[in-house]
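The complex appears here minus one protein chain, its other protein chains still in place.
Going in written order, the chains are labelled A and B, and every chain counts its residues from 1.
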Amino acid sequence: MAILKDKKVVIIGDRDGIPGPAIAACVESAGGEVVFSSTECFV
Amino acid sequence: MNAVIKGASYILAHVPGMVIHNGSTQITERIVNPESEYLKQLPEHLRSYTQAVEYWPNQVYIGNKTPGELAEVEFPYYDKPLAGADRYGKFGEIMPEEEFLLLMQCADVFDVLLLEKGFVAAHKDALAADPIITEDIVARIKEGADQADIERFVNEEHAEGLYAGGKLVGCVKRAHDIDVNLNAEVMHENLVNKASNTLALLYAVRNAGIEKDDVEYVIDCSEEACGDMNQRGGGNFAKAAAEIAGLSHATGSDTRGFCAGPSHAVVEAAALVKAGAYKTVAVTGGGCTAKLGMNGKDHVKKGLPALEDCLGGFCVILSANDGVSPEVNLDILGRHTVGTGSAPQNVIGSLVADPLERNGLKITDIDKYSPEMQNPDITKPAGAGDVPQANYKMIAALAVKRGELEKKDLATFASKHGLVGFAPTQGHIPSGVPYIGFAREDIMAGRIKNAMIIGKGSLFLGRMTNLFDGVSFVIQANTAGDSEEGGVSESKVRSMIADAMKEFAAVLMAKE
Partner (left out) sequence: MDLENQRRVKEFAEKYGPENVVVVLGASEGEAAGLAAETVTAGDPTFAGPLTGVQLGLTVYHVCEPEIKEEFDPDVYEDQISMMEMVLDVDDIVNEMSAIRDEYCKYL
């Protein structure tokens, strides 16, 4: 069973890893519904 | 002619008292978890002033050691003190908290900062003995207040306490009863920024070998906001600090862009100088109280010292081309645009590969890259990794992708074209600019021919946009003497054009 398809997806990106919008583009391509996308910053 | 880097300064202030009372991590913890183990343990993890001075990355920041020497030190750095290290370095100094509180008092022109009389008397001479602190600044020191008044302001009037050696020695009062933009916390944060900015300006003028009156414009690129409820970010920390530093002939303004602010500001300053609007411009950034102890929970949990105990400041002086100093090449500007997106390869492409390609250069044509120079001693235990190394890996990966670097050279790219991180996690302070002082020296000594400074900013933290930001520029050896070595100077081009025009005119006349 697919992990992302038709799921409500919460994205916690990282400024020095992968930022939220880049993850969101991937998740949408897999049929997930992005309900929240944020990017954290530790520096 | 391109503007030149005339000099740079880098200063720290060791403020353990502010780590506890003013760092946002600690403020948040006191609200959500006032009895937490972390708050109880933190004081035992604070470093002494001597420990902060003997800390390798701090010694690199103020210029007593080089990033190259730090690269030879075995990681981690916190347990390898540099015994007998000096408070003063060629770029600046590490000021103790007591003296910094007095400097904040000097920076306060609205009598919102009170220091206890005995405290002022005990430490006034120490600040006056600092060679960079001029008499006009010492003259601003006030006699001080009674302890009872300070306690009353803290306990009854929402004043922000000032601490040294664990004792209440003063306070910053609110500057307005209702306006939150002028409350004690904000006034404290802004006075810290102003005082550290002032110190950076003083050292930069000295290091550039210019007079205070030579500075015509100051750009502050910190991340604080000053204003009141009708203009919350009204600004001009630049002019406020320039006043205390005694730069009477300077005007100024603030530039903001989160951590990318300093790089934006240097580009603006270089453009102002190149355009002839101002002959000498200072780009300055002060310290940030909120980020003190930002990753303290991880440091304490892992038994490390609370390494984020210093405020940082820097200043770069740009001036009209002197024929000697390294230049800012405004033809090679990296820009993260609205359309660039946030994919890491696009970000680094827009900042590194694209501007070089536009100028016919390859990634390997730049000798040193200075991206975000956060000290990994601080970031690695906090799970944020080694930020400069991650940037070098990205740049190298991009170079391989573009066929400009052999895959086998991927691993050595960072040591050849990179630096180890040595700057405190003070937001804008580590962002590209900490290397400018060394870059100037390295280029003038012929050790490298150029360097790219890269600033990045997390605009999304302000909840106004999801966009990322970044800007880069290249510093290169002075080109004024190139004409003698076969290059073409501006005056040579002018005379060639004039000759061509004459010939053209002669041809036209002959036809008639």
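Note that a contact is a pair of C-beta atoms (placed from the backbone, for glycine too) under 8 Å apart; a residue touches a chain by one contact, two chains touch by 3 or more.
All values derive from a computational prediction rather than experimental measurement.
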Missing chain touches which shown chains?
A, B
Missing-chain contacts mapped onto chain A:
2-5, 7-14, 16-20, 22-23, 25-27, 29-32, 35-36, 38-40, 42
For the chain that got dropped from the picture, name the residues of chain B it touches.
28-29, 32-33, 36, 297, 343-346, 348, 382-385, 390, 393-394, 397-398, 401, 410
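FYI, only the chains that are shown with their structure count from here on.
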Between chain A and chain B, tell me the centre distance in angstrom, where each centre is the average of that chain's C-alpha atoms.
32
The residues of chain A that touch chain B in their complex are 15-22, 25, 37-39, 41-43
Footprint of chain A on chain B - complex, ascending
259, 294-295, 341-344, 372, 374, 379, 382-385, 387, 390, 425, 427, 430, 458, 460-461, 466, 468
